[in-house]
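What you see is the complex with one protein chain gone and the rest in place.
And then chain A:
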Amino acid sequence: MNDAMIFSRLDLPRIIAAWSATRAVYVPAVSGALTAFTLFDPERGLSLDYGNSTLSPKPFFFPQTECLLRFSTRGEDAGLAVAEPQGTQKRVIFGIRPCDAGAFSLLDRVFCQDKGSTDPSWASRRARTALVGIGCNAPDAACFCTSMGGGPHHARGLDILATDLGDEVLLTPITDKGRALMAEIPAVAAATPARGARGGTALGRAEMLRINAEAVMARSPFSGLTLEAVARRSQRTVHALGIWAKIAETCLNCGACTFTCPTCHCFDIQDETKGPSGRRVRNWDTCMSWLFTAHASGHTPRPTKVERVRQRFLHKFKYMPMNLDGRPGCVGCGRCVRQCPVNIDIREVLRAMDVACRAAPPSGASRDEAVS
């Protein structure tokens, strides 16, 4: 099945069950106020009635804690490290949202830069995982993907884009991995090609849903956010803007924003030993922490929360776009907006950056282009 296909909604569990025969398939599950991806269970069925997962699905590729290598502390082999083998389990994440898929396609460029800078576990997990995303028909008030180069029905990073048409579902394969998954759909699921006459109306409905969702986002008071002015100013200029102390004023440096963010990828490396064996693990870390940059001498380049808060926003809105062909390091998933205990809203920060950059004197002396 190379092309988009329409299925009855009732066929979805059957399709997923077929994929489950050879893969671990994860689906969204709502439990109280929390939404998380869990292993598909035919008994429990499938619910498409969810917003987005409360925490980002980044642990599928970048677990919060992960063993990098093992060693023993005693005997002949003491101190000899061996790399932790990569898993082989193939996986499908069904129901991932387009913003998160976009986040992972962005992080591919962070974790797999070149031969010397490729994270083997990220690469392995990405290679053996297929992403089947569902376009958002009803974006949340905190969502702003359309301002970050994405959209509620965008397919970047997805292998298959699913569109929820109500009693029907449109599956559009995006990549070869997606086409291979489509080919595994059993014949019992009666597919209608989206190209035919009946399919035409379905495609029309999908298009309407996309336009609707984007229109909802356009009505947000934050629509039309742009990085243009920030891009025009040098990093020194944006760094030196007078806005940062005020923005950082109420921040607790708790790190909830970085913890829930699908694009935050900073990590720490620590050794753990127990008796004769030990392992080196990597853990999520946060630029909000003082320890993040503190030297052993006590010197730190980011001594107060003002520098740390500024780093988070500059990383996403200035440094990553400079390094990644203009792509911002934020996909507008809205999680940090929802989770921040003191209501720091990244959209307000971007607006403040935009306004201040427009007002800043031209920075001829320190253009970014020269730094490459």
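The criterion applied here is as follows: a contact is a pair of C-beta atoms (placed from the backbone, for glycine too) under 8 Å apart; a residue touches a chain by one contact, two chains touch by 3 or more; residues count from 1.
One rule holds in what follows: contacts and distances are computed from a predicted model.
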### Query
Which protein name, taken from UniProt, belongs to the chain you can't see among "Type I-C CRISPR-associated protein Cas8c/Csd1", "Transketolase, central region", "Dihydroorotate dehydrogenase B (NAD(+)), electron transfer subunit" or "Heterodisulfide reductase subunit F"?
"Heterodisulfide reductase subunit F"
### Task
May I ask which residue of A:Gly79, A:Gly242 or A:Pro361 touches the chain that does not appear here?
A:Gly79
## Note on the structure
The one residue from A:Ala17, A:Val30, A:Leu48 or A:Leu69 touching the chain left out of view is A:Leu69
### In chain A, positions touching the absent partner
68-69, 71-73, 78-83, 110-111, 113, 116-120, 234-236, 239-240, 265-271, 273, 278, 280, 282, 285, 287, 292-297, 300-302, 307, 311, 314-315, 318-320, 322-323, 366-368, 370-371
